[in-house]
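Only one protein chain is missing from this complex, and each of the others stays in its spot.
We call the chains A, B, C, D and E, going by the order they appear; numbering starts again at 1 in every chain.
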Amino acid sequence: MSDNKFSHLDKKTGLPAMVDVGEKAQTQRLAIASCRVVLGKEILQQLTEGTELMTKKGPVFQTAIIAGTMGAKRTAELIPLCHPLGMDDCKVTVDVLNESEVIVRCSTKVTGKTGVEMEALTGVSVAALTIYDMCKAMSNDIVIQDIKLEEKKGGKRDFKR
Amino acid sequence: MSDNKFSHLDKKTGLPAMVDVGEKAQTQRLAIASCRVVLGKEILQQLTEGTELMTKKGPVFQTAIIAGTMGAKRTAELIPLCHPLGMDDCKVTVDVLNESEVIVRCSTKVTGKTGVEMEALTGVSVAALTIYDMCKAMSNDIVIQDIKLEEKKGGKRDFKR
Amino acid sequence: MSDNKFSHLDKKTGLPAMVDVGEKAQTQRLAIASCRVVLGKEILQQLTEGTELMTKKGPVFQTAIIAGTMGAKRTAELIPLCHPLGMDDCKVTVDVLNESEVIVRCSTKVTGKTGVEMEALTGVSVAALTIYDMCKAMSNDIVIQDIKLEEKKGGKRDFKR
Amino acid sequence: MSDNKFSHLDKKTGLPAMVDVGEKAQTQRLAIASCRVVLGKEILQQLTEGTELMTKKGPVFQTAIIAGTMGAKRTAELIPLCHPLGMDDCKVTVDVLNESEVIVRCSTKVTGKTGVEMEALTGVSVAALTIYDMCKAMSNDIVIQDIKLEEKKGGKRDFKR
Amino acid sequence: MSDNKFSHLDKKTGLPAMVDVGEKAQTQRLAIASCRVVLGKEILQQLTEGTELMTKKGPVFQTAIIAGTMGAKRTAELIPLCHPLGMDDCKVTVDVLNESEVIVRCSTKVTGKTGVEMEALTGVSVAALTIYDMCKAMSNDIVIQDIKLEEKKGGKRDFKR
Partner (left out) sequence: MSDNKFSHLDKKTGLPAMVDVGEKAQTQRLAIASCRVVLGKEILQQLTEGTELMTKKGPVFQTAIIAGTMGAKRTAELIPLCHPLGMDDCKVTVDVLNESEVIVRCSTKVTGKTGVEMEALTGVSVAALTIYDMCKAMSNDIVIQDIKLEEKKGGKRDFKR
């Protein structure tokens, strides 16, 4: 396995290991991730038609936004080989995508030696799980789909889907 | 909003709130969740063809199994309205599903007043994010799909997909 | 110090120590705590007069409610000699008290060998600090007052203020 | 709500969001916060008259100092929209203020893009809650008062009460 | 590997997995662990001869006691396959063993389906590391020795060294 391409497996031993970023320069980095929560028409209707929920997207979406933001901050505790990082910014949004789905987006920024993709991906995951949790009493068929990177900037190669 | 069906929104105020389980009896509860990580053929081939990785599923899958187990234990810290719970068991598995995808499963058990669905769903999510993290140097196109509940037992209504 | 009355100081040595609850029976316990956040007229007016904030108490209060609930769940991590406990329920509310103050309340329940006063008190503290954080750009004079126990039930002696 | 002054509510949507500090320069920042714990004469006498406690302020105050320091380090985990930060220094002190009260102070420093007010305020809150916890067996009437900022330096505007 | 004796490796797959304790009965369990911190004569003399430190064992030992207690409560977060557990009691002590060493002991109790050995061992480890941290400016030669189980009760087989 001396020539594996997995950055988190040590080149010599093949064992899991953090990537050494000691010699890398600090740059401004951005990452955006997204996912969809397939709630079904009935639940989504309930979420959007109440007078209260309609005005301000309602407490379900807001709770998810806060949980996603807090989850992104704890990425390095959850993902074994992630570097502990500060964060310059973290924004989570939840929007109605169509009659049965919402879309969750998380954008993260850091001035650091390594990127914040995992922070953005963890942010959308925790936000989506929170929506699931708050709606699950109404259905066992909620599904979280398409957790993926939308964009990243500031590292070796920029990326935009 | 006096008649909303969202268990985590207070019936009177519509504000987010934990569900009171004080009067519920303790039962043995089980939940199983799953998701797929779409890695693409190239990455999956690398993961499965090395002599070392082949024998024991390799450190990527094992790291994911451990991260998923540890993530499941921290569900109540991540999901705002989840009850803090002990856990009787938590098993995470990662298997090759086809030439471009792996499937992650997490089964959780508790003897408690409330279920462990969110624990199982959080377990698969963190395991999948860990696989993503360890393979992301090779591609920006990895996608996590179909985070969903497979089965639950021991609560008001059993469910099996 | 052989006769100190501080439950968390060891009777013999006077050193800090957790209280042994091994022989205590499990009972249903409740605690309610409260505090006030003195925001001043100007900030409170802003918080309550926007069309959006008015309807649903607005994201400041909701963020505080969620942060307080999550903070209560982490009491045993923060307070050195608190027992780690599950929780049957945790409700945080934020209400306008008068033209310059809001009142935060947290009610916690557990079926356990020890009480949940510290959980309720930690819940109101974290909720109040969150309100402070979200309003602090407008004033350095916000003050958190009167963090105190309102009621407890289920332990040796019930208490109600 | 396009013109709200709440730094943690997104200008466009009014939803809770972290403040983007990506373009801010790193400066040396200091914050000092304080609060009082009203213990009552009887408890405070016990805390200060024992031969052991007298010499070294006793384990109650020391436990609070350590808990406050540890609590300050976890501010970004507790307060949803706080940035995760390192810390250059954190000092917590507990002093007898008068015959029934102690005063808790926490001073925090960071070299960063954003301030450490919330860290100092969280530090005094957790220290005060720890004193409460260790004395609560003797009274239900302990109250935490006046959690407030005393001073801050290094940001846009210095402040000193 | 179908006949391995490692409780944390799945019998069928050999992969790491939590032990299922769903069918086990709750019993009262106790564990005691210990370790030694070899500080050297010079440091230990400083720790024990100051007038303040002498009376109350000093802030180094007390800080270690508190850190060990808090560390024990977080065992399940640190050790991947440990069950999350409550705790009925946790006592950490630090005593001078001879002219160059201190001994740390941690005793933990739980009423549960699984033991608290790891909690006691984690408690002494974190307490010893804290002593190391507070003394390390004086020497690079401090060594932590003999982290081991002293006693356990309440599980399948009692043990006492």
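Operating definition for what follows: contacts are C-beta pairs under 8 Å (C-beta built on N, C-alpha and C of every residue); 3 or more make two chains touch, one makes a residue touch a chain.
Please read all numbers here as calculations on a predicted model, not as lab measurements.
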Sole contact to the chain not displayed, among D:A17, D:V60, D:C90 or D:I103: D:C90
Just the residue numbers, please: which parts of subunit E touch the chain that's not shown? 1, 4-9, 14-16, 35, 46-47, 50-53, 58-60, 62-63, 66-67, 70-71, 74, 77-82, 117-118, 121-122, 125-126, 128-130, 132-138, 140-149, 152, 159, 161
Across the whole complex, the chain not displayed is touched by subunit D residues 28, 56-57, 62, 65-66, 69-70, 73-74, 85-93, 109, 111
Touch list for subunit A against the chain that is not drawn: 10, 13-22, 76-77, 80-81, 83-86, 112-113
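The working rule: only the chains that are shown with their structure count from here on.
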When C-E and C-D are ranked by contacting C-beta pairs, first place goes to C-D
Measuring from the mean C-alpha position of subunit C to the mean C-alpha position of subunit D, what distance in angstrom results? 15
Measuring from the mean C-alpha position of subunit B to the mean C-alpha position of subunit C, what distance in angstrom results? 31
Averaged-CA centre spacing for the pair subunit E and subunit D, given as whole angstrom: 30
Numbers and ranges of subunit D residues touching at least 2 other chains: 14-16, 51-52, 58-59, 62-63, 66-67, 70, 77, 80-81
Among line, ring, star, complete and other, the chain contact graph is other
